[in-house]
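Heads up, one of the protein chains got dropped from this complex, but the rest are sitting where they should.
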Amino acid sequence: MDFATTPLAAMAGSAGLQTYVVIMLALVAVMTIMDVIHKKSAKYFFEDSKKAEAKVKAGIAAGSKNCSVGFEDGRYREVSGGEKMGAAVGVVLNEVAVSGEFDSTKPLRRFVHILTMYGTILLSAATIIIAFSGTGETVSLAWNLGALMLFVGSWWFWFVYKVDVMSEGNSWTDIDLRRDMFSLSLMAVSTTALGWSIWGGAVWEILAMLAGISLFGGVYWSKFAHMFFKPFAAYDKRIKKLSGALDNLPHETRFDKSGAVVAQQRDRHSMELLKDAPMNMGLGIKREGPNHY
Amino acid sequence: MPTFVYMTRCDGCGYCVDICPSDIMHIDKKYRRAYNIEPSMCWECYSCVKACPHHAIDARGYADFAPLGHSVRTIRDEEAGTIAWRVTFRDGRVKNFLSPITTVPWGTGIPDFRNEPEPTEAERNSQLLSFEPKYIRMDDGDIATLKSQNLEMKEGVYY
Partner (left out) sequence: MGIKTIVEDNIDILVAGAGLGGTGTAYEARHWGRDKKIVIAEKANINRSGAVAQGLYAINCYMGTRWGENNPEDHVRYARIDLMGMVREDLLFDMARHVDSAVHKFEEWGLPLMRNEKTGAYQREGRWQIMIHGESYKPIVAEAATKNADKTYNRVMITHLLMDESGRNRVGGAIGFNVRTGNCHVFKSKTVVVGAGGASNIYKPRSVGEGAGRVWYAPWSSGSAYALMINAGAKMTQMENRIVLARFKDGYGPVGAYFLHLKTYTQNAYGEEYESKHFPALQKMVGKEYLDMEASHRTHRPIPTCLRNHAIIQEVAAGRGPIHMVTMHAFQDPHLEEVGWENFLGMTVGQAVLWAATDLDPKYQNPELTTSEPYVMGSHATGCGAWCSGPADVSPPEYQWGYNRMMSIEGLFGAGDAVGGTPHAFSSGSFTEGRISGKSACQYIDDGKAEGIVVSDSQIEKRKAEIFKPLETYQVGRNEIVAGTVSPSYLLPHPGLQRLQKIMDEYCGGVTVNYMTNDKLLNIGLQKLKIMEEDLEKVGAEDTHQLMRAWELKHRHRTSECVMQHTLFRKETRWPGYYYRGDAMKLDDKNWHCLTVSRRDPETGEYTLEKAPLYHLVGDMEDKALADMKKSEKKPAKKAAKAK
């Protein structure tokens, strides 16, 4: 396999490839918009963030007035413009760039996701560049590398990290074509792209094109559209943390973020037994991964 | 209040699937996130809620008797050794709680008997269990018997 060339080179800048790319991009855009309209997901996000804002305002006004057990003072606060900007940057750097939303106890799972994501991005971007501004060594390298990353990521995912395989003990051979179309398409795209790149030929070419159609054409029926909301959701979560809305989660802790003991809490009657206890108890049942079957 | 899962918080990590005593937290095959497949077999035990690293699971009171608009949420912090609760009423009133869940670092103090001295033959033939008689009364007192308690077992009606 030669990383410096791609099988697309022959078609670089061709009307055929350009048309294919435009159709694929259009499919993604149209289907995502259809999904958003159909599910009213954008509306949900908008309303949810408004609700949280109202809650914070009411919380600041009420103080501890509505709280008969425990404390509410200082729970809520207004989030400044600068903080909002910081949250947005944080989302881009963490959640978007390095899949930061994944549970930290499974670093490999996150790695597989990153591989798949950047593989897809590299492969798609390189294809677009080849279609519209021609090929070159760097672009070819990106195309091949993207295909390889996606190949490793998507297959690894299928055998190990597909969540029902990982968590429920299902066999990887259990396939539900409609539900698994997105994952299977990713595997097909990368596999056919690599096959085409290594062996060439019309058969691989046709397979690769078809795989692309199944991937982008299936957006409406897959969870693909949802990923555009992930950054918004991540941003929302950060704002709720800053404002204290916290989706109604408790804010009581034994010690604050700096590790200092919260006197108010320590002196609660219920906490008497921990007065002289160690500050770090280590991990209990979370010591073990979630694979008890 | 069967449990439900927030779409935006769940990442499909599987901790709830792993812990649910009723085997009702499962993965939705399309979205690859967890959900409650059988709400009428949900005890609202909060095992999954406590296990979720993203606080993605919540509970909504059972539809046949609980009105909407409330929330009971929790954070179980193993390292701090505490569990915090926040109860929000339908009308917005709030109650906050914090309690210990362990008093010593996890797992310490639990013996692995393979590393302890073996019991004697006399202990085997006695009524004693491990760490007895000491741990019954935490002094030198012995295990209770019919004789020590001045009792007898009699057939019939005694009241």
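Chains here go by letter, A and B, matching the order in which they are written, and residues are numbered from 1 within each.
One rule holds for everything that comes next: contacts are C-beta pairs under 8 Å (C-beta built on N, C-alpha and C of every residue); 3 or more make two chains touch, one makes a residue touch a chain.
Computed from a predicted structure; not experimentally measured.
Undergrad: Touching the hidden chain in the full complex, which residues of chain B are there? Just list them.
TA: Chain B touches the chain not shown through residues 1-2, 18-23, 26, 37, 39-47, 51, 59, 61-72, 74, 76, 83, 85, 87-91, 93, 95, 97, 99-110, 112-114, 116, 118-119, 124, 127, 129-132, 135-139, 141, 143-146, 149-159.
Undergrad: For chain A, enumerate the residues touching the unshown chain of the complex.
TA: Residues 68-69, 168-170, 269-270, 272-274, 284-285, 292-293 of chain A touch the chain that is not shown.
As a convention for this text, only the chains that are shown with their structure count from here on.
Undergrad: Cα centroid separation between chain A and chain B, in whole Å?
TA: Here the centre of chain B sits 32 Å away from the centre of chain A.
Undergrad: Under the definition above, what is the set of chain B residues touching chain A in their complex?
TA: Listed in rising order, the residues of chain B that touch chain A are 6-9, 11-15, 17-19, 26-27, 29-33, 51, 53-55, 58, 71, 73-75, 77-82, 84-86, 88, 92-107.
Undergrad: Considering the complex alone, what residue numbers of chain A touch chain B?
TA: Touch residues, chain A against chain B: 58, 66-72, 101-106, 109, 162-164, 166-168, 176, 179-180, 222-223, 226, 229-230, 233, 236-237, 247-255, 265, 268, 270-271, 273-274, 277-287, 290-293.
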